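A single protein chain has been omitted from the complex, and every remaining protein chain is retained in its original position.
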Amino acid sequence: MSTTILGLPPAGIDPYRVGRMGGGRSEPPRRHETGPAPKRIVVGYGFWIFLLSDIVMFSTFFAAHAVLRGAFAGGPTGRDLFNIPNVAVETALLLASSFACGLAAVAMETRNMLWTQVMLLLTGLLGLGFLLIEVNEFATLVAHGAGPDRSGFLSSFFALVGCHGLHVTAGLLWLGTMMAQIFVKGFAPRVYRRMLCFNLFWHALDIIWVAIFTFVYLYGVAA
Amino acid sequence: MEQGRRRTLRIATAASVLLPLAGCGGVLDPKGPIGSANLQILYGSLAIMLAIVVPTLIGAVVIAWWFRASNPKARYLPNFVFSGQIEMIVWSIPIMVIILLGGVIWIGAHQLDPYQPLASSAKPTEVQVVSLDWKWLFIYPEQGIASVNEAVVPAGKPVHFSLTSASVMNAFFVPQLGSMIYTMNGMQTQLYLQADKPGDYDGRSTMFSGDGFAGMNFTLRAVSDSDFANWVNSTKQNGPSLDRAGYETLERQSENVRPFTYREIDPALFHAIIMQLVPPGPGPSDGSAPAVRSTSEK
Partner (left out) sequence: MLGKLTWAAIPFDQPIPLLAGAIVFAALLAVIVWIIVKGHLPYLWNEWITSVDHKRIGVMYVLLALVMLVRGFIDAIMMRSQQAFAFHSQGYLPAEHFDQIFSAHGTIMIFFAAMPLVIGMMNFAVPLQLGVRDVAFPTLNSTSFWLTATGALLVNLSLVIGEFAKTGWLPYPPLSELTYSPGVGVDYYIWALQISGVGTLLTGVNFVTTILKIRAPGMGYLRMPVFCWTALASSLLIVAAFPVLTATLAMVALDRYLGFHFFTDTGGGNMMMFMNLIWAWGHPEVYILVLPAFGVFSEVISTFSGKPLFGYRSMVIATMAICIVSFTVWLHHFFTMGAGGDVNAVFGISTSIIAVPTGVKMYNWIFTMYGGRVRYATPMLWSVGFIVTFIIGGMTGVLLAVPPADFMLHNSLFLVAHFHNVIIGGVLFAGFAGLTYWFPKAFGFRLDETWGKRAFWFSISGFYIVFIPLYVVGLMGMTRRMQHYDVAEWRPWILIAAFGIIVMFCGMVCQITQLVVSIRMRHELRDETGDAWDGRSLEWSTSSPPPAFNYAVLPDVRGEEPYWQIKGRAIETQQLPDEPDYRAIEMPRNSPVGFITAVFCTFTGFALIWHIWWLVIVGLVAAYVTFVVFAWRNVEEFEIPAAEVAAIDRERRLARQAWLDARAQVSEPA
């Protein structure tokens, strides 16, 4: 180790004069270093992080389904159970609902109360339609003895699809609250930010549903 | 040759840390090829790490002590905050150790994989193991007998264990012979062990399995070939028969079970357990109350 490594300073140096490498050199703030971000950014960012964690949770259920997709335990398989046209209608409803949600966001940008509410209502009705078909599907399966307690395969199916269904239900509750809030409070910044988050949430559920449709239903029938 | 000597030296260093305990049994006192090989890898890895850990520990303590604020002789270097060369060294030392150790891990994990048959001219003795709540069932498919909480095997020959569980997970472990392996319901794991010399070796479950776990011990008795033949013959003379009904009785929870044997077995039983053709262990007999604490005396 040479002396340059240790950089021996004169003895008795004042510790307050030295800093880290570069000797505590001063620099003007760089871009992105201009202090706390505005609230809209912070809220949106935080919600994105939350959505990521939600997607991790879904991927756990996806993983469980991938492991258990062959665990029929002598029971029915996906080919026996899944009604693809039915699920296609479900998918169409949910995608249309997302589209309506996007339109609501556009209407909100122009501060148009009527169209915002109409589009949100449409979003909710389409979402409700999706949910009703799903509940009907579950009820039919259970009635035919293909409930989640029949096999590992059905357990993972019900848990994954049910978890998505619970998210949609929570989304509908949120949507109702949101509509009431917009109605009472107008487009206050706070309400605006929440709408932003709701949009993110609703579209994320769409993406997850597309994955479910592909990997659970289509693969399930093909397998 | 030189390398071999250095290796011996390294292992001796590591062993000297642990050797005082070797007389105490357990994994430091192996009595079979697997246990010895495992232990050698343990010593080898320990030696590799001690070579770097000991100087680091000494350095840490010495530096921390020398540079105490009250020591006037220590030089104060407040702007000694970065050095590319030191960073280079502190990254490369652990990396080199891990590369070395990675080699040990790779070779060890493959050579000592429990599924790996032992190199031996003798044909392995087949033993099927079922962990139950809370005892061990050993089935000898070739001999058509079975025993509970005591396994008898010929010494000096490999034993091939096929293992499963009747209910919850357990792990099969004979410390002095080496590797352990899980037993799981609906699945079969395998393990090859060998006891070099006749003797009684303690075995137990190492995976917590419920209230009776602490009493889930067995003895692995390694005996000479002739003694093994005698034991098989005498076992066939008496004791109950292990059919499906007998198995379902055995499956019920019991603790601290004394060893006993079965004179005959249902040869398809082990397969039926793995394929889940017999129901799994029933668990506590009474709904919500704690497990019935009965001690089998058979």
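A and B label the chains in the order they appear, each numbered from 1.
The rule we apply is simple: contacts are C-beta pairs under 8 Å (C-beta built on N, C-alpha and C of every residue); 3 or more make two chains touch, one makes a residue touch a chain.
Computed from a predicted structure; not experimentally measured.
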| item | value |
| --- | --- |
| Residue of B:Q128, B:S147, B:S179 or B:T261 touching the missing chain in the full complex | B:S179 |
| Full-complex contact with the absent chain, from B:V61, B:A245 or B:A268 | B:V61 |
| Touch residues of chain A, complete complex, unshown partner | 6, 14-17, 19-22, 24-30, 32-37, 41-42, 45-46, 49-50, 52-54, 56-57, 60-61, 63-64, 67-68, 71-73, 148-156, 158-159, 163, 173, 177, 181, 185, 190, 194 |
| Absent chain, residues of chain B that touch it | 18, 21, 24-28, 35, 37-39, 41-42, 45-46, 49-50, 53, 56-57, 59-61, 63-64, 67-69, 74-78, 80-83, 86-87, 90-91, 93-95, 97-98, 101-102, 104-106, 108-116, 133, 167-169, 171, 173, 175-176, 178-182, 184-187, 189-190, 202, 204-215, 276, 279-284, 287-288, 290-291 |
